[in-house]
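Sharing a structure with you now.
A single protein chain has been removed from this complex, and every other one stays in its place.
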Amino acid sequence: MADPILEVKNLHVHFETHDGTAEVINGIDFSIDRGETAALVGETGCGKSVTVKSIMGLLPSATIPEGEIRYKGEDVLSLSDAERHSRRGKEMSMIMQDPMTSLNPVLTVGEQMMDVLKWQGRPRLSLSKLVRDTLSTGAKAEHRTRAIEMLGEVEISAPERVFESYPVELSGGMRQRVLIAIALLSEPDLLIADEPGTALDVTTEAKVLDLLDELVEERDTSVLYITHDLGVAREVSDRINVMYAGEIVEQAPTADLFANPQHPYTRGLLESIPTLSTGIGDGIEGHLPDYTNPPAGCRFADRCPHAEAACHEAYPYPRQTGPDHATACHLFEGLPARERHESLATDPVNIGTAPWLTGGDAPGDISADGGTDQ
Amino acid sequence: MSTKTSLPFFDTESAARKERIRQLKRGFRTFAGNKLSLVGLAMILTLVVAALLAPYIAPFPEHAGAGVYFDQASEPPSATHLMGTDTTGRDIFSRVLFGARLSLLMSGIVLSIAISIGVTLGLIAGYLGGTTNTVIMRVTDIFLAIPPTLLAMAVVAATGASLFNVMVAIAFSWWSWYARLVQGEVLSIKEDEFIESSRALGSGWVRTTFKEILPNVVSPITVKATLDMGFVILVGAGLSFLGLGAQPPTPTWGAMIAQGRNYVTSFWWIAVFPGLAISFAVLGFNFIGDGLRDVLDVEVD
Partner (left out) sequence: MNDSAYTTEPTAAAQPDRDLDDPMVSVENLKKHFPLFEGIFQKKAGEVRAVDGVSFSIAEGETFGLVGESGSGKTTTGRSMLRLTEPTSGRVEIDGQNVVDLSDGELKRFRRNMQIVHQDPASSLNPRHRVKSIIEAPLKIHDYGDSEARLERVEELLDMVDLPREFMYRYPGQLSGGQKQRVGIARAVALNPKFVVLDEPTSALDVSVQARIINILEEIQEEFGITYLFITHDLSLLKNVADRIGVMYLGRLVEVGDVDSVFGSPQHPYSRALLSAISTISEEDELAKPDRITLDGEVPDPREKPSGCAFRSRCAHEFDACAVEEPELYERGPDQVARCFLHDDRFEEGAEWE
């Protein structure tokens, strides 16, 4: 973690609901190094989108009672709206999930791209500047060239034609490419991709992901991928953070995570994925806890096949289980991954060792008895 | 192991009831979030209680009918006569209370008729589509184009002025709004997969429309009906003001205003208090309607 471009420290996000305060994000920590591609993986409702929106500053109705979000060392939570706005779009940009609704249907692709170029990083333009920009054919021509060039870079074969098109005239894959082009227009240092390609067909999705991979590689852009699909995460990311119920339960370099998945949730998830060679597992029973009344201990304990009484009581702080591997589970011993948990570590909960480690199964054998057999 | 243990043990019926109560509470909190809807609720409750108990709380219940009490004619509001008396000496407060009964009853009956016709036609038109839809909706359009007061006046002119005729006349012009509202809702609900599921199970169109679709249009109908309660009172009052509704001495608010309109400058209370009663009712229903709209999250019109 030499030079992180983004650091999220002990982030808590709360929402006020009719049933009380929902503690949707409960103290998560992760970071992305420059040029690295990190993935935030989790299922519906785990809080991955909320995390991203807090980073982008797009959550007006939430409160952040605790935590820091550092972008290039600067705490963005303490910035004014205008300052945040100037970073959004210019320094970090986002690719939304749904290529059908993320583009404005009444503007041409070109108009939307020109808008980005005109406004990027500026919360407001002075009227004189706006008039000057609008009248100056020079700036306009420059922007146009730049936009068309960008469309070419996302491998759109007729960029001039697409530039003049309305979103409805384009196929889903095409629109997703346009969204990528728009996100990369301002040459951001950090790109956040929220399930790109999920709405597309498999063959198209594969192509779009490959393309995105190439583009960020060329530019040395750091990327945060949000996905529910561990298979996609495996293909695109260097590092994976597995999220469950507003907490990061396991983080490790991608290869390490697949070779040695530790948290019972990660293992359950891996087992549930249908594979070509080993079949389909039993899935994970139960459902997410109530965010307005979350369990005191481990938020996964209710669904965990290895949970003991202590798991429901004691908070499973993330612990260092390998040189670059942290897991938030009482089945593992290790120093707290975060300083703030040192006091908890003085009185460790002992519920034994993970059964798949003692049972003689190879650590990587996810088809072993790690699931929820009944 | 996990499902069974992670589910809290509960007794079937009482858990279902508890959940119901929880939802109602949540709904009420949304409703109460808008202070005006609470005010509206209080207003309408007052009105309903007053209407129900009119014979018991009216200081002069006998004044509801005909009667001449010249010794106390045209008295201004006082402790005995809270709203004063009319030109024949009847207690206006008592008559306004009885008027509330008539207004609410009339509004309720009119809307029941209008909703029964409108909703049925709207459901059929929306679900069956095609020619059926075209025929029903064009007829609906024609009725929508005629102002209800005008239509009611024509009907009453043809059939004679009576409370019953007025109610039928208003209902006759009012159903078209419900037909249009419901048909629109059905068109969107029809696209939901549970309608196809129902067809896939082998149910015919009657079952699908009335069992599957109808429960899903209840919310917008409820909101619209609440708002309309006030408007129907208004139209009814207008018609009785013109002498087309219930005939004297029946104490309808409209007729009372008509009676007092010649004395507004000298005995203002004769017309003003029934007028206030109308405003009170219309406003109350509108406030509730707005609150319900938030709770049920629907758009009407």
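A and B label the chains in the order they appear, each numbered from 1.
Operating definition for what follows: contacts are C-beta pairs under 8 Å (C-beta built on N, C-alpha and C of every residue); 3 or more make two chains touch, one makes a residue touch a chain.
Note that the coordinates shown come from a computational prediction; the quantities given were computed from them, not determined experimentally.
Within the whole complex, the absent chain has one touching residue among B:Asp141, B:Glu196 or B:Asp297, and that is B:Glu196. Screening A:Ser61, A:Thr137 or A:Ser277 for touch with the missing chain picks out A:Ser277. Residue in contact with the omitted chain (choice from A:Glu187, A:Asp201 or A:Glu313): A:Asp201.
Touching the missing chain, out of A:Ser171, A:Asn293 or A:Ser343, is residue A:Ser171.
Contacts to the hidden chain, counted on chain B, fall at residues 3-4, 7, 10, 12-13, 15-16, 19, 192-194, 196-204, 207, 211-212, 215-216, 218.
In the full complex, the hidden chain is touched by chain A at residues 43-44, 171-174, 201-207, 210, 228-232, 234-235, 258, 268-285, 287.
Please note the rule applied: only the chains that are shown with their structure count from here on.
Rounded to whole angstrom, the centroid-to-centroid distance between chain A and chain B, based on C-alpha atoms, equals 52 Å.
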